[in-house]
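Okay, so here's the structure we're looking at.
All protein chains but one are shown at their positions in the complex.
Residue numbering begins at 1 within each chain, and the chains themselves are lettered A, B, C, D and E in the order written.
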Amino acid sequence: MTRPDGRAADALRPVRFTRGWLDHAEGSVLVEFGRTRVLCAASATEDVPRWRRGSGLGWVTAEYSMLPRATNTRNDRESVKGRIGGRTHEISRLVGRSLRACVDYKALGENTIVIDCDVLQADGGTRTAAVTGGYVALADAIDWLRKRGKLKGNPLVTSVAAVSVGIVSGEPRLDLCYEEDSAAETDMNVVCTGAGDFVEVQGTAEGEPFSRAMLGSLLDLGTAGCADLTRLQQAALAADRASG
Amino acid sequence: MTRPDGRAADALRPVRFTRGWLDHAEGSVLVEFGRTRVLCAASATEDVPRWRRGSGLGWVTAEYSMLPRATNTRNDRESVKGRIGGRTHEISRLVGRSLRACVDYKALGENTIVIDCDVLQADGGTRTAAVTGGYVALADAIDWLRKRGKLKGNPLVTSVAAVSVGIVSGEPRLDLCYEEDSAAETDMNVVCTGAGDFVEVQGTAEGEPFSRAMLGSLLDLGTAGCADLTRLQQAALAADRASG
Amino acid sequence: MTRPDGRAADALRPVRFTRGWLDHAEGSVLVEFGRTRVLCAASATEDVPRWRRGSGLGWVTAEYSMLPRATNTRNDRESVKGRIGGRTHEISRLVGRSLRACVDYKALGENTIVIDCDVLQADGGTRTAAVTGGYVALADAIDWLRKRGKLKGNPLVTSVAAVSVGIVSGEPRLDLCYEEDSAAETDMNVVCTGAGDFVEVQGTAEGEPFSRAMLGSLLDLGTAGCADLTRLQQAALAADRASG
Amino acid sequence: MTRPDGRAADALRPVRFTRGWLDHAEGSVLVEFGRTRVLCAASATEDVPRWRRGSGLGWVTAEYSMLPRATNTRNDRESVKGRIGGRTHEISRLVGRSLRACVDYKALGENTIVIDCDVLQADGGTRTAAVTGGYVALADAIDWLRKRGKLKGNPLVTSVAAVSVGIVSGEPRLDLCYEEDSAAETDMNVVCTGAGDFVEVQGTAEGEPFSRAMLGSLLDLGTAGCADLTRLQQAALAADRASG
Amino acid sequence: MTRPDGRAADALRPVRFTRGWLDHAEGSVLVEFGRTRVLCAASATEDVPRWRRGSGLGWVTAEYSMLPRATNTRNDRESVKGRIGGRTHEISRLVGRSLRACVDYKALGENTIVIDCDVLQADGGTRTAAVTGGYVALADAIDWLRKRGKLKGNPLVTSVAAVSVGIVSGEPRLDLCYEEDSAAETDMNVVCTGAGDFVEVQGTAEGEPFSRAMLGSLLDLGTAGCADLTRLQQAALAADRASG
Partner (left out) sequence: MTRPDGRAADALRPVRFTRGWLDHAEGSVLVEFGRTRVLCAASATEDVPRWRRGSGLGWVTAEYSMLPRATNTRNDRESVKGRIGGRTHEISRLVGRSLRACVDYKALGENTIVIDCDVLQADGGTRTAAVTGGYVALADAIDWLRKRGKLKGNPLVTSVAAVSVGIVSGEPRLDLCYEEDSAAETDMNVVCTGAGDFVEVQGTAEGEPFSRAMLGSLLDLGTAGCADLTRLQQAALAADRASG
């Protein structure tokens, strides 16, 4: 019952953050969870959507998408099909909600930050990589605004990180790769703050329904995994940016 | 800290199932959770999608939608806008996944059942009413197929029910109405089988992140609520249908 | 040559109006013409479309749609297909034109009323039921505006009702059910005011072209049917609402 | 109370058919009702839509559209807007139904004829010009099929022509131009066969509802106008084609 | 190696401009290059797009489209497909860019001219006919604005004309018809000003790549063809308009 890459059941894949991967974006990071690679770009603009103008509050939103050949076989582009699929919609909403959980809109002032998470290569856990990398890009964009005197305070009230957990061959495992994800009986995504509280918990029985005890094990694994990711985010943000 | 309608924190709203509400559908039910009313119609056809033909397996899927004036103020139709919104996509997928958890595709044979869940009036908990009523419509459609000798066995391996739980003014509450839902700090949807196992757990911090202890209380409430709904489903299915 | 339900050629099906079927809408009615059931919801807002602002005139419009399993076999949703079909467009326009015929825009003032007519179950005559029920919902929404002092006068200059007539097996018949409608050689929809004048007349030869004499018989039947419906509308509006 | 162009109330505008206006189409005509100009192109193909294959029956359908600058002020293209409007849908359906009324599908055999009616310039009555010209293009396309031995018999069981009538300043008038159409209290389109029977009658009160007597006058005018158009169609079809 | 219509390799097809073909448009021309017929309508409005307001500058844009039966076999309408195809997009952009090359936006003032180029019949060279005819319609619309005192100066700094050239059976030829275009090894469109300079050069190897020498021959042919077309435009504009 060893894992495809020989990891322990509670081990993350190698995680890498390359900050400043883009020259133009106010914050950007290429985040890698093993072979999963997501380019997160945070765009800050000094304005808010029409429905929020005059409120003194900022806005944060996210969009998730996958390149056509991120996966084993090519998928048609949603732009060519003329419509966003249900999965894309769902993940964009999850990433947006998760990142908004770190933000104090009053301190942000009437600024908007859009975080684009584009999956360049997919090997499981793309949405959790998007949240985890998205936070780093968001922090850099907020820093960019701060340095230019555009903020009313510190809008970052906490950090967020996310990881997938699942039951594979009856065993709870952390950070599933695609091969494990396809075989999982239960699949769960856990989004935690840096303080270890939950922002989002989404568990789905793909095969057999799962018991309360199994749910407990998965939450334990996910919480610990998010704590590891939080440390890696902090280390990445403490280092100098590659560029920008 | 009483609830808008005076219920106990762990009490469901009045739940009503009107089976056979439609004359044409193979299974149909008007399900009411208080003022929330969802019309669930199950359409059975002796065929499967192209990608499944020849497999000997059946297929179950669901579509969720809301009438424009189900809510307090009118919403534009998605058909007029020319695209399905993210929320609709997300809920349709949740309802489909939840209902598929009851089904043995081999026993269903190459038949397809589509469950349409149309919200006629919304007062919170529309997706959980859709799952809970959808199960009753599904059971009736399966019975319809069984009576016509179209099945290879009993495709219903369990039942499913769903309920919302949330933290309002710091208190965990069951089956939130719209007013509570809007004010909730944390909002969770729990989908359980008749045996009390989890099919889906989706919890979101709308305001403050939530602790593991609070998550535990919500799961307790949700599990008990689903057990109540399971009994109500059984009672409804044991009675004679209104029509059809 | 008896009709499927034994009615006389000039008899309506049982007609029922359930006012206040919805809790949120300013006017609502579930209208039934036999097994045809249409939910009509009138939404009143204190504004008009941009092109009408500052004119002192109100606006009334309607949208018609059918639930996917309103019919014998399931139809794909127009929201999923991403476009409104020709039939839906055509009927929405007919219902809107017909209801606008009752309204004095000056007396309505700069208020808009949208009447949504959603067919929950279809058994022929859905567009005529939509017009006939739509008028009742419109009247209730206007009453709602009147009670809140939003009107400049009485915007209802007349009432409207609609009915289908057709030639089946050579015989002119009133208020066709689906089975008759499918077999009709000629199909006509007649929309009349309460005073018995015509708002709209639409006759189509499905098979053989029809003579001027046959057209006369159909108009006689339709005019009488609308007069019956007008009396039923008045009785429904005279009674207390079920709710709201 | 004279008409803008001085015509008698029961007179058509100058009507002109230029057959063979296109080099490629199996049948084509540029039809003019005064300043209204519609290019009708009939495309014949030796196949039928999938749902009709193997039936031995043919199919006839029509599409109506308007160039952006056919009208006084420019309208956005429906291709650019990404959707067909309600008016276009409605007229396409009317033209198709009207032309199908002339056709014996058995005699046509498994051939399809599509009639495209593109309004190059609009001055009222574009849909009636489309039906009237569409018939001529259809007849030419059927002749094209006949000459190539593709038919099983004579598919043209009758001819069709259409004209608008309306009440302007209280007076019934034939074949309204745009200026009259905009001012009409009642607007009616009448489609008749060459034998003088009705294929379609569509009357709408734009302002005041109309009485049975007024409806009678309009039908008289429309029937006579269609008879005139029938004679003009016959004359055009008796002449040699300009080309093709 | 004679051409299908016996022309010399450097000869244009018969070119005809019918100005004022439409009654409503501020400028209009039916342009014919042999059997290719394009209706060009220029619509002038005293306003500019939102992004240009207050700049004192005007705007010119173009839209190209083809009627479904302009070609040998019928093409589906882009309005029905719900999207503009790549070819249509590309040609609309080319026509717009080419016509903008003649215009001084300051002299035009805050007026917009939209040139609609609708191909009524296609026999090769539709985009070059659109540019060439579009210029004539543009000139007439500018004249219309000038006569009404809406201009700040003369916005027409030059004229533009366009022609196709190509290599067929190894021979450079001017103004290809469809039959030649389909067989061409290389296809080039040349857009020149009245002074003989280039506005746009687009050459594509359909089969074998082409040498610098061959490119030179094609440019020679194209430049001479544009000079011929410029003379024909001038003659057409010097004559009285047919109408308007």
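A few notes on this one:
Here is the rule we go by: contacts are C-beta pairs under 8 Å (C-beta built on N, C-alpha and C of every residue); 3 or more make two chains touch, one makes a residue touch a chain.
Remember, predicted model here, so these are calculated numbers, not experimental data.
Although it is not drawn here, the omitted chain touches the following shown chains in the complete assembly: A, E.
The missing chain, though absent from the display, is touched by one residue of E:Glu46, E:Glu90 or E:Glu171; that residue is E:Glu90.
Note on the undisplayed chain: of the listed residues A:Pro68, A:Gly153 or A:Gly207, the one touching it is A:Pro68.
Listed residues A:Val80, A:Ala213 or A:Ala238: the one in touch with the omitted chain is A:Val80. Residue-level contact of chain A with the missing chain is found at 22-25, 28, 35, 39, 41, 43, 45, 63, 65, 67-74, 77-80, 82-84, 88, 114, 116, 118, 120-121, 123. Contact residues of chain E toward the unshown chain are 83-87, 89-90, 92-93, 97, 101, 158, 188, 192-193, 195, 197-205, 208-212, 215, 219, 223.
The definition used in the following text is that only the chains that are shown with their structure count from here on.
Counted as hops between touching chains, the shortest connection from chain D to chain E is 1. Between chain C and chain E, the least number of touching-chain steps is 2.
Looking for a copy of the D-E interface in C-D, A-B or B-C, one arrives at B-C, which has over half of the same contact pairs by residue number. Among the chains, the centre nearest to the mean of all shown protein C-alpha atoms is found for C.
In this assembly, the C-alpha centroid of chain A lies 50 Å from the C-alpha centroid of chain E. Per-chain Cα centroids separate chain A from chain B by 29 Å. Among the residues of chain C, those touching two or more other chains are numbered 82-84. Taken pairwise by the contact criterion, the protein chains link up end to end in a single open path, with no chain closing the loop.
By the definition of touch given earlier, these chain pairs are in contact: A-B, B-C, C-D, D-E.
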